[in-house]
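As you look at this complex, bear in mind that one protein chain is not there, while each of the others sits in place.
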Amino acid sequence: MTYRVGIINVTGYAGLEAARLLWNHPHAKLVAATGRSLAGQRLGDAFPSLGIYGDFPITETIDQDVDVVFSSLPTAESAKACAPFVRAGVRVIDIAADFRLKAPGAFEQWIGGGQPHPAPDLLAEAVYGLPELNRDAIASARLVANPGCYPATAILALAPAVRAGIIGEPIVVDAKSGISGAGRGGGAGFGYSEVNEDVSAYKIANHNHQPEIAQELGNLRGGVPLRVSFVPHLVPMTRGIHATCYAPLTREVSQDEVRALYRDFYAGAPFTRVSDTPPHTKHTLGTNICIVHPVVDARNGLLVVAGVLDNLGKGAAGQAIENMNLMLGLDQAAGLNLPAVYP
Amino acid sequence: MTYRVGIINVTGYAGLEAARLLWNHPHAKLVAATGRSLAGQRLGDAFPSLGIYGDFPITETIDQDVDVVFSSLPTAESAKACAPFVRAGVRVIDIAADFRLKAPGAFEQWIGGGQPHPAPDLLAEAVYGLPELNRDAIASARLVANPGCYPATAILALAPAVRAGIIGEPIVVDAKSGISGAGRGGGAGFGYSEVNEDVSAYKIANHNHQPEIAQELGNLRGGVPLRVSFVPHLVPMTRGIHATCYAPLTREVSQDEVRALYRDFYAGAPFTRVSDTPPHTKHTLGTNICIVHPVVDARNGLLVVAGVLDNLGKGAAGQAIENMNLMLGLDQAAGLNLPAVYP
Amino acid sequence: MTYRVGIINVTGYAGLEAARLLWNHPHAKLVAATGRSLAGQRLGDAFPSLGIYGDFPITETIDQDVDVVFSSLPTAESAKACAPFVRAGVRVIDIAADFRLKAPGAFEQWIGGGQPHPAPDLLAEAVYGLPELNRDAIASARLVANPGCYPATAILALAPAVRAGIIGEPIVVDAKSGISGAGRGGGAGFGYSEVNEDVSAYKIANHNHQPEIAQELGNLRGGVPLRVSFVPHLVPMTRGIHATCYAPLTREVSQDEVRALYRDFYAGAPFTRVSDTPPHTKHTLGTNICIVHPVVDARNGLLVVAGVLDNLGKGAAGQAIENMNLMLGLDQAAGLNLPAVYP
Partner (left out) sequence: MTYRVGIINVTGYAGLEAARLLWNHPHAKLVAATGRSLAGQRLGDAFPSLGIYGDFPITETIDQDVDVVFSSLPTAESAKACAPFVRAGVRVIDIAADFRLKAPGAFEQWIGGGQPHPAPDLLAEAVYGLPELNRDAIASARLVANPGCYPATAILALAPAVRAGIIGEPIVVDAKSGISGAGRGGGAGFGYSEVNEDVSAYKIANHNHQPEIAQELGNLRGGVPLRVSFVPHLVPMTRGIHATCYAPLTREVSQDEVRALYRDFYAGAPFTRVSDTPPHTKHTLGTNICIVHPVVDARNGLLVVAGVLDNLGKGAAGQAIENMNLMLGLDQAAGLNLPAVYP
């Protein structure tokens, strides 16, 4: 059986990556892909990296019967586009941020620019799509909120320690991202000559991924959001996120104990690995892999955890396909069983 | 049926890329991979991008029965390692330059540092592994000389025009390569801080890929090597080759005629595309695709052709697997049916 | 004595580079700098790299008395802005292309989008600002047309050979440019994720720098434009141009003869060096230096010349200041006596 997939806004980087990964999926097939300014063009003409798709067209709307829809519309536009599909019984994975924040008022404050959520009932129902935490709930969900790229990295880096109760607050998440996180549109600030040979922070302790990290880590420990100070940085590369997380230890632990605890936590997870050496973003390029590396800084009573992933893979489209696999009862790793592109 | 593959010197970039591509091959499987300094380590530990290989070991020698061997040893070391496998009836694809140059003395002069070829009988027998030119000969070969990354680009850019007799000599091939072409060892001259933000030429009109281009283009036109001026350049990116080729037109031709001529020539080729716009190296990243774009410069009586590919894909390991597929009677595109990684 | 300088459109990359270089000029001082969208801001706030300028404002018009004006307005806007200053007796250096092409109709065809030149009398009078060719004419000019970045590289690479009559036609100029050549505005096609890890050609044999190269080389040999096939490429770096030029030799010459001929030609030029090894763009970063390296390809009867410079230095703002020095009777190298920034 082959499931039929539609992508809303295939022309963003996450949409394009979903199309790339679906090409070799054994049980799912892209049948419709929308784009606004490029509607009417062939997908492979507009994006020669997908030339293998031949005559496949970019359309204005999903004009085929579909079993699953991915939306990679910009944040605050996506919920409206997703809702009709959910209500029509199509499984939906929203790659945007619209269904992630559950606290009353959080959407208005962080995502919607002051506007209320357009589908509060669906917001309540949406499952946060990180299989390492919510595997069963995802499998039975109609609507999955795909994690943000920064939160995916930070949560996977910290979840075992939070669950085990060995770290307290506040937690510092210092994240470094490739420029593709800014999207295909980008804008003048993301021109090559501006961001090449440059590192800078932005939205210091004020990015909308901060409450997402806080909420999900809190759900591992009684439901109260954890206090998190999140600072994202842009670094001159195209893909990849490196999150370095610092948290106060609540008790003395050895490096061996922490390593064992992390390995246990991820024993059944096909895509998150625990490494004994500092991980490189490059080792995840083009895949759905996340690598985490916890280090006890005994001198300072801190746990330091480095986590890496491909922001368009486990941080977006790869994760979306993993979620789709679970929702459809397929092998969790179907279509994602890929070595990284190196060098 | 699954064929068993060995890689000699998996620890070079071409060897690693072959291992990456073989992971998802439907009819071939890596069973042995050698490396010198890293023998004894697990492949996925030494190269975390291949972590998916689990316990697979790097060994000193090919210690398993194999149907096919790839060699990605350095040039001038490879022939010796390949010969015993050929003689034992194993199909061999040499990714190094050792079996490419056929003219008497050419190996000594360009490849062997003054030493004669260690297996002249095999040199005579070896088939130049560019399926767009030699599909049938490859299918029945015991030993294939996989093309160099620069020659693959230049020959695919020029072959239709040479075959049609619309261009003369001398031909200028101005090539721009990513740094991975220098190999994993690299050396001080390829340190990040040295080659980043830099373009430079090297071995101007004196690189050993020049006679390879001349020989193969000559084989399309009576066997006399064409006169080619080849200048390679390093540009600050990891993968990709862009060859810009300039040749005097022998008669007036229109852009439409040239385009049609190119499309005809590559009509049956699964991996070489003719584009109506200037191609980007990035649109071939991680694939076995080559894109060529011929332009008539009527003002100057020249044909200008831009050709691009991934130096580790169609320029090395992808090409090697395409050759293996042909030698084994498999679908030419098996395991290579991949969209490019973009952005 | 300190001369007073104004920059029209300081907010483009060439304008900013002129401001950077003027800061340490011993005899000239920036007193006014215009910008449209940023008028009213402090230069150092809008561009923190120029923070050293303190309270210096960006204005809408040149609101100070000035002795010299640089214009780095976009091509086809610049001539109109320059004309009043020339007529008022201010020395003007136009960094745009508006005063470069002298042939009747050339401006309309290549620069003006079909519109006639707004000041044909000044076009006739303007001196092409390459001191290696036109030192004396520049010194007595009221209006200098600063060379384009590509033409500056190609002309300096080829001039000695053209003047000596050792090369014929057609000449191939294959140029590789950093992305800053596209300007600060850039646009979506120049976003980091698009051009990083990519090489592509554009405007193949159809760029408006082609007639500029042809015209100036022709002026070295009787005034008839030479036939030039010019193909520019974008490479993933911020600054730098590498032009590789190929021309048919008209007679046999030795490498030594060519080297001597080039050294003689540039004996009195403070900024153009002849190198015995392939030059690197990086070795000119931030300077007004050009390095050329001629190679005889005897096998093919070609002269191959590699030339490099910083597109914002000798290719734009550095060259403009060198021209200003000559026009004002100052030391030709005043303010430009700088080692390159390396690595």
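As written, the chain order gives the labels A, B and C, with residue 1 at the start of each chain.
Everything below uses one rule, namely that contacts are C-beta pairs under 8 Å (C-beta built on N, C-alpha and C of every residue); 3 or more make two chains touch, one makes a residue touch a chain.
Just so it is clear, the structure is predicted and the values come from calculations on it, not from any experiment.
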{"item": "Among B:Tyr13, B:Tyr53 or B:Tyr342, residue touching the chain not depicted", "value": "B:Tyr13"}
{"item": "Chain B, residues in touch with the chain not shown (by the definition above)", "value": "13, 178-180, 182, 184-186, 188, 190-197, 236-238"}
{"item": "Residue ranges of chain C at the interface with the undisplayed chain", "value": "13, 16, 19-20, 23-24, 47-53, 180, 184, 197, 238-239, 273, 275, 279-280, 282-283, 285-286, 289, 291, 337-343"}
{"item": "Contact footprint on chain A, counting only the chain that is left out", "value": "169-170, 172, 174, 176, 178, 193-194, 196-202, 204-205, 227-229, 231, 233, 235-240, 242, 244, 246, 278-282, 285, 295, 297, 299-302, 304, 306, 308, 343"}
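Heads up, the rule we're going with is that only the chains that are shown with their structure count from here on.
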{"item": "Copy pair chain A, chain B: interface residue numbering same or different (half cut)", "value": "same"}
{"item": "Cα-centroid distance, chain A relative to chain C, in whole angstrom", "value": "46"}
{"item": "Rounded Å distance between chain B and chain C, as computed from the means of their C-alpha atoms", "value": "38"}
{"item": "Gap in Å, rounded to a whole number, between the CA centres of chain B and chain A", "value": "36"}
{"item": "For chain C, residues that touch 2 or more chains besides their own", "value": "178, 193-194, 196-197, 236-238"}
